[in-house]
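Only a portion of the chains appears, each positioned as in the full assembly.
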Amino acid sequence: MKLVPLGDRVVIKQLEAEETTKSGIVLPGQNKEKPQQAEVIAVGPGGMVDGKEVKMEVKAGDKIIYSKYAGTEVKIDEDEYIIVKQSDILAIIE
Amino acid sequence: MKLVPLGDRVVIKQLEAEETTKSGIVLPGQNKEKPQQAEVIAVGPGGMVDGKEVKMEVKAGDKIIYSKYAGTEVKIDEDEYIIVKQSDILAIIE
């Protein structure tokens, strides 16, 4: 199964908390606060969204920072994704 | 009886919870959380909606993910439908 987002939506997958610490040591206590880093899985076509032209600026594979509490969590085949609007993506991590 | 949605509305029908698990085993306990997967039943004509041009991008038969709590539930001849705006549809499942 594949998710094809509409309009300016972007399907993202949260990065594991242990990836957010520099060392390779897994720190389960830090898991409590939800990391806001995610990988882009699929990107909508953009175009006219709510009467405004939207150009998509992220692509599948980008690592991004997204706005806390934004988006809708969905579960497909045991995998968890979040669908956000591109405007909820704050920055790309390079 | 047939529902003909107006403007950018879409008539959808929620998919049964057991369809959302990979295996064929029915898991009634998982029914508690409302699945957000639905099938598109009928699609409005789009056009000018609230002063903005809307182009419909879903069609009857599409399986979709929609925004939790969106839409209005209606009951026609013992069948339950949800009428949402297309902007409440997040992604198509392929």
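For reference, chains read A and B in written order, and residue numbers begin at 1 within each chain.
In this section, contacts are C-beta pairs under 8 Å (C-beta built on N, C-alpha and C of every residue); 3 or more make two chains touch, one makes a residue touch a chain.
Quick caveat, the model's predicted, so the values are computed rather than measured.
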Given 2 placed chains, full-complex copy number: 7
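The rule we apply is simple: only the chains that are shown with their structure count from here on.
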Rotation, 0 to 180 degrees and nearest 5, that superposes subunit A on copy subunit B via CA atoms: 50
Length of the line joining the C-alpha centres of subunit A and subunit B, rounded to whole Å: 23
Contact set on subunit A toward subunit B in their complex: 1-7, 9, 11, 42, 44, 48-51, 72, 74-78, 83
Subunit A-facing residues of subunit B, complex: 20, 22, 36, 51-53, 55, 57-58, 65, 67-68, 86-87, 89-94
